[in-house]
Structure formats: C-alpha cells, structure tokens
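Shown here: the complex without one of its protein chains, the others still in place.
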Amino acid sequence: MSKIGVFICHCGENINATVDCARVAKTAGELEGVEYSIDYKYMCSDPGQTLIKQAIKEKGLTGVVVGSCSPRMHEPTFRKACQEAGLNPFMCEMANLREHCSWVHDKNEATTQKAIDLVRTLVEKVKLNKPLYSIKVPVTKTALVIGGGIAGIQASLDIANAGHQVILVEKDPSIGGHMSQLSETFPTLDCSQCILTPRMVEVAQHPNIKLLTYAELEKLEGSIGNFKATIRKKAKSIDENLCNGCGTCTTKCPTKKIPSEFNTGLGTRTAIYVPFPQAVPNKPVIDKENCSYYQKGKCKVCEKVCPTGAIRFDQEDELVEIEVGAVVIATGFNIMQPSEFPEYGYGKYKDVITGLQFERLASASGPTLGEIRRPSDGKIPEKIVFVACAGSRDPAKGIPYCSKICCMYTAKHAMLYQHKVHHGKSYIFYMDIRAAGKNYEEFVRRAIVDDEVNYIRGRVSKIYEENGKLIVRGVDTLLNAKPVEIEADMVVLASAAIANPGAEELAQKMHVSYDSYHFFSEAHPKLKPVETNTAGIFLAGACQAPKDIPETVSQASGAASKAIILFSKDELSRDPLIAVVNRSPAPVFSTCVGCFMCASACPYQAIGEELITNRQGKVIKKVAKVNPGLCQGCGTCVAFCRSKSIDIQGYSNEQMCAEVVALLNND
Amino acid sequence: MKIGFYPGCSLTGSSREYNESLLAIAKGAGVELCEIEDWSCCGATAAHNLNKELSLSLPARNLALAELENMDELVVPCAACFNRLVMTQHELSEKEDLKKQVSDKLQMPLKNNIKIVNVLQFLEEHIVPRLDQLVKSPLTIDVACYYGCLLVRPQKVMKNERFEDPMLMDVIMQKLGANAIDWPFKTECCGAGFSVSKTEIVGELSGKIVRNATDRGAKAIVVACPMCHSNLDMRRPAINTYLNMKMDIPVIYITQAIALAMGLTPRQAGIQRHFVPVNLTVNR
Partner (left out) sequence: MVDKEDLSFKVSQITGVNIRECYQCGKCTAGCPVGERMDLRPSVIMRMLQSEDAALEEEILRSKSIWLCLTCETCYSRCPMELDIPKVFDYLRGKSYSEGKVNSESRDIVSFHKSFLNAVERNGRLHEMSLILDYKIHTWNLFQDVVLAPEMYSKGKLSILPERIKDRKGLARLFKYQFKKRKS
C-alpha cells in the first residue's frame, strides 16, 4: 500500500498568485494512497526541504510528489532531500505547476483544477515507481576543445595546466581566431597580437595539449565522462613532420591573387599558404580549390622548390577517433555580411567596409602595414564615417539583439583613426552607447572629448557615391531630428555579430541546444552559464552569444574549471533512466523475440544481443541487451518494440498509462 | 487568356504618349489588351489623403468591372494607379467586413482576386520573351533607368526583393541594346503629386535625380510612371531653376524605348509630345 507525500510549492508568488496552492494541497491529500499533503512558500529552501525529510521519516512515506517548478533545475534538489531522509531518490517526482500551469494561464478555477490534475497524474505514477540505483561509469580524463580562438586557447591551457590531456581541434590552418585579426584592443589599446601570440605558442609547446589544425568534428557519440569523437583531419597536402616551415613554397607559388581570409579580402595570398606570419603551426596547407595542380593537373612548383620534400599531393582526409571525458565548444562567431544592407552599398562601393576590415587596415600586420588607407585608391581618408548597429538591433534584418562589442570597437576605431590621421574628421552614427564594462565608459568619453570624435545620435538611411565621395545620409535625433549629410571618403559598418554558418549542424552533431539565432544555449542563463543541456559539454566564448575578449576569457576559464571538476573524480554516477529488456522466469526468460528492430532504431548503438543458455551451455534464446554505458534513455527503442519488451526505467509503459488514465478519470 | 487594360486618367491626357507607345508595342507583339468598359479614376493621392472611403471604393469599382468582364489579369501602366489598385486589393483582402461594405456600395460583386500587373511585369511576361525577334534597330546609348517609389514600395505588398536596386527595367534596356548605368537615384522620390501645389519641391527632388543621371553619363532617363515623367520632363524649368543650369537629358517611357527599338517611328512612339527634345541617335 502506497504512502505518498504531496508537497505544493508557492514559488513565492510565481505559482500561488495564479493557482490556489492551499486547495491543491488539500485536494491532493484526499487522493487514494496519499498519506500527507502540505503547501509551503519556498519548497526548495532549507525549511521546505526539511518539511519533506521530516514527513518521510515521521509518516513513513513510500513516495513523494513535489508540485513546483520545472524539474530542470530542482529535481536533483528534491531527490537529494528524499535520499537524505532514507527514501530512494527515484521515488520522488515533480509536477510542473509553474511553466506548465501558473505562468501560462490566467488566475481562475480552471487553472487550479489543472494544477490538481497534474498532481494527481504524478501521484498515480509514483505508485508504480521502483527504487533505482545510479550507474557508475569511469571518467576519461581527456578534454576535447573545439575551436582555437582565444576561448579555445584559454580553456585548453587551463585544463592542460591542471594536469589533464587536451585535444584542441581548429578548422583553419592556424589557431588564433578573430582575436589574431584585431589591431589593438579596447579599453587599453594594447596590441592584440602581442598579448595573443605568446599564448598560441604556449598551446603548441604544451606537453598536455595535442593540437589538430585544419580539422573538424565529424561525429560525437557517448556521454559525459566517456565520449567518442571522430575528427576529420583535412588533407593539408604536406608532411608536417618533414616541413620545417621555411616558406619557400609560399613565396614561389604562382597562384597569388586569392583573397586572403585573414585580411578579410583586403589582401591576397597564394594557393599554398600560411594564413599569417605569426601562425601556429607555422606550416603551410594547400588550398585545393585554388591550386593549379589540383584544378588543372599542372604546376607542382611547391614540390620542386621544397628543400625537405614535404609536399604530398596524394594526401587524403583522415578520420581519427578519440576518447574524451569532456568537450568544450569554443567555435566563436561570424559577422553579418552587410550586403544585407543594399541601402548602404556594401559590395558596390569599395570604400564601404566592415569593422573587421578596418581592424586589418589598422593592424601593423595588415595589408597597409597599419596605415589607414582606403581600399579603392589607397588614399588616406580625410573624413570617415562609422555606422554603429549595422544589422544589430534591427528586427527587419532578422537581428533584434545587441551585438555587445560594436559600441566599444567603433569608439576604438575612431580613436585609432584620429591617432593616425591627425587632421582627419571622424563621425559615428549611433543609437545608444553601451559601454558597461570596467573602464569602458571612460574610454568612450576619451574618444569624444580628447580625440574629438563626432558622435551623432541617429541612424543612417542611405549611402551612395557621388563625384568620388560617399554621401552618407543620416540624422541627428538630438537636434530635433535634423537630417545630416556627410561627404565621406570611407565608411565603416559595425556589422552585427552572428553565429557561425555551421553552428546549427555542429549543435545537432553534439546534441546540444541552440537558440533561434543559432548561438549555443547555456543550461541556465544565470546559474549554469557555461554548461549545456548535455552533461559534459561546456561552452566558451562567442559561440554562446556575442561577447568581448575579457568576457570570453572568463567564460573559457569557467568552462575549463567545469571540465577539471569532472576530471577530479575517477568515476561518476549517471541517472539510471535507461532502457532495459525485461526478463521473466523460465521457460519464457524474456518476452523479447529477438527481432532487433530496437537495435536498428537506436541512435546510440547501445543495443547488442544476449544469448540465454541452459546449464549445459546450449543457447536457448537470443534477446536484445542494452549497454547501460551507452544508452541515453531516449526511448526510441520502446516505441519500436512490437512485443513491448523494452521499457525506460522510471518511465515505463505502465507508469505512462497510469498517468494517462488518471487524466482521463477527471471528475 | 484575357488581358485587361486600365489606362487611368493620365494616359488619356498629359501622358498620352505612354498609352500610344504601349498599345503600339502590344500590337506589334501580337498581344491584345482589352480596355475595361466605363473605367473610372482610381482617386489617386487626393482620395488617399482626404477620403478613406473613396480611396478604396474608386479602385475597387475598377477591379469589380474587370472581374465582370472575366479578365485574367489587369495591366495598369500608370504606377500611381497600379499602386492604388494593389494597395486596395491588399487592404480589402485583409479586412473581409470592409470588402463587403465596399461591394455593397458598388452594387457589384467583388471577388478581389484579379492579378494586377504593372507595366514592367507585363513587359517581362509578354514582350521580353519576344524581344529577340522584335528588336530591329537597337538603342546604343547609356541610359539611367528610374523606377521611383510606386513600382517598388511598400516592398511587402509589391513583393519586390531588390527594392533598393531594382533591375527589371535595366534588364529590358540591356536587351534593347542600351547600356543601363548603375546609379544611386533609381528609387528616390521625384516629388510625386506636388507638381502643381508645391512645384519648388518637385524642382528640388527631380533636380537631384536629373543631375545624378547626367553626371553619371546617361543620355536618357527611362521611366515607367506618368507622374515621374511629367515631373522630370514637363517640370524641367523648375528643375533648371533649382540646379541653376539647363539640363538637356530627355526622359522617355520604357514603352517608347521598346517602340523605337522595334523600328516604329518616333511619331508612333509619341516622342513629339515631350517638352525636353528627344534625340536618341547620340551614340556611345
């Protein structure tokens, strides 16, 4: 006979303002099998948990239903409380009275009735719950870090310095990411390369870090503590062990006019190339799309000039399988192509460029060696206009969010311009200045007051070319919305930060969730900012949302520490909510007929076969068997099983039916 | 397929040459246009600004008449009429009760589903595919194709994806042998209905358009709207006053350009009716 306790939480006013919690508790108390029922303001608090523990001990409860928030955050809280009071934690269930009821309905009788129904269904389920025990799994103490920008570099170094192995995978030929493209960094104006390149070298030389550049994640299987990752090492067409990075091939390559990705199209590179002189590793790759030999079958100049004979035209992509215990995603961001703005003429007018292109113009390692010269004719612009929010905060262009970094880098750009072109005039069209960081506001004020950058509050409507000048039509909303027209020599668009093109696909490969803009989703916006919904996979940097370098580095260290915490134990326990094939007494043994439909349906390859033998060792029956280390409890096999022989522990067919019947018997 | 034709008032008066050239090329291409029997004014900007009821009922009357004549699509060469007709159809399709009120008042049924096409869409569908055979004497000049407002905006209703840089007319002109220049004033406003009441505004707005086209080397401006044409052509004195110089660049309708390329005489194309003399023999 069940003795169930029902605990209804007010969640402050979140539930109680809409649902009559006292009545839910009272009605639940009258249900068959319910021994004890009570409501309380904050059930997750210490007094609330004590209430549950005392009731378990004093009333001898066999099951617990907590009617409160979504189980996402507090299921572990309440299950732990039950365990402390001596009850198996899996005898505790939660009815979601907040997200599923009070937050989505108005205050009325029907809402309270729905809350009662939700509690009643869980009471019926708990009656059928069985004690379950966590599964212990060993931890592979190696981390996979995906992305070699500043986020991936920081996370890799932190994990490696804690004594664990790291495999760092970067899709480009060099690590460094966007930070290596930047000129100087706000708010200190220290040189980006000067602070980044030593870290890049440290990564390459660290005994605990294995660096795989020009490589991408192909597949990720398994779960926390025991992932199996397949990495595609793209063919670099060179033997890395033989290549000594002398650079002869890159200087002799006859195909020289390829727009350089590193220089955002403002410079060129060869077909066999190192993205930039400070690249790590400083060894070239052949870009097959642009190489004459690969495209036309003729050339091989690089092979002829290579002093070590390192060129390998027949090299193919290689798939390597690695076992890791944790994954840090640090794949970064991209910028919106401002060709989304036909009114600004990007793509049509050479001197309308993006912020990232300006970084290359201002960088000492850039195509102009740090001189601000416009792309069309190499002249130094006398008048320059910066347009903030080019794409950001613009629902019509599909981006309602703020890109967070543009206010600061635009102020920096104008400042750098004024430092380099003393007689020049700079204008920034902006909507709001968002400078909420340490020393950020002071930095912007410096740009306005000391460097005499002209800030104009208003958006630009159109940019067009007339007589060699770019006419910028804007408005000054602080001057009674006076239309403003500036004849500029160059225009820089602070184009929005967006998710990487492959982000959605990557998220699906790894089973992590992502938002409508394709940024990866954190597990909780406040309390789990570096975790994903998939245990053991962590987030670092702008792949989660646009952010600047200090914030990215902090988050990367946070993600690293989560991996290190995971590696601090030799084994970890997993929820036993996995599939099991039923077993019954001889002569049936199991209702499983061995059709293995389940095995073909399983997305995790978790189902194998088991041979049931008699005492003489003769095989009597072949049935399916679930590998508890691989099963993720998704339930696909349950739906496929024709003989109803597989169940998910904690969510059995019987339990689900009990819930449905309870709902149908609504009177 | 029965193609209906709604000329609109301008095409019976000040933009007579637009009507003449359109009918001439349709005839030349063997396309029959059936003028709506007893059509009336669309109400234009005046009804739009002063009388909400008329701004819907006047265009709706013509849509209902076209439906009565079982027309499959309705060609509306005047960009202003086109805009009013499309906007009316759009608004009535969103508000069923309003459609019923209008239909009752018209004492005519209104299904409100006829396909309304502007001159560029008409040309693209019925004339462009035959241009290869029709073009007899290619126009070898640099032209600036000017679209104005009403053919491209509001882009949601007009379903124009390239509303900042439309290309339909440019493509047609290239097919006639001309070089359509890239210029930034394609969709700027000419001053529209202020021709009479605020002529100086037309002088300024149209002046900027004419100046930019000239600066960029165009030898003619090509239009598809009677209002744009009359502002850029007939209001040239106001334009010259604003610019403080005499601008000679002629303004022709896209239909006139096609007619000339098809080998029709300038008179058949109605060229003689322009205020700014047209001489398209100036080669590149």
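Assorted remarks:
As written, the chain order gives the labels A and B, with residue 1 at the start of each chain.
As a working rule, a contact is a pair of C-beta atoms (placed from the backbone, for glycine too) under 8 Å apart; a residue touches a chain by one contact, two chains touch by 3 or more.
Bear in mind the structure is a predicted one, so any value in this text is a computation, not a measurement.
Among the residues A:K288, A:R446 or A:R473, only A:R473 touches the chain that is left out of the figure. When the whole complex is considered, the residue among A:V104, A:V320, A:A364 or A:A481 that touches the unshown chain is A:A481.
Which of A:V460, A:A579, A:I607 or A:I648 touches the hidden chain is settled by the complete complex: it is A:V460.
Of the listed positions B:N49, B:S93 or B:S137, the one in contact with the omitted chain in the full complex is B:N49. By the touch criterion stated above, the residues of chain B touching the omitted chain are 9-10, 12-16, 38-41, 43-54, 57-58, 61, 97-98, 101, 105-107, 149, 153-155, 163-164, 187-189, 191-194, 196-199, 201, 205, 234, 272-275. Even with one chain removed from view, chain A keeps its contact list with that chain: residues 343, 389, 393-397, 431, 457-462, 473-477, 480-484.
We take it that only the chains that are shown with their structure count from here on.
Distance from the chain A centre to the chain B centre is 52 Å, each centre being the mean of its Cα atoms. Interface residues of chain A facing chain B in the complex, by the touch rule stated above, are 342-343, 345, 348, 462, 464-467. Across the complex, chain B meets chain A through its residues 162-165, 182, 184-185, 212, 215.
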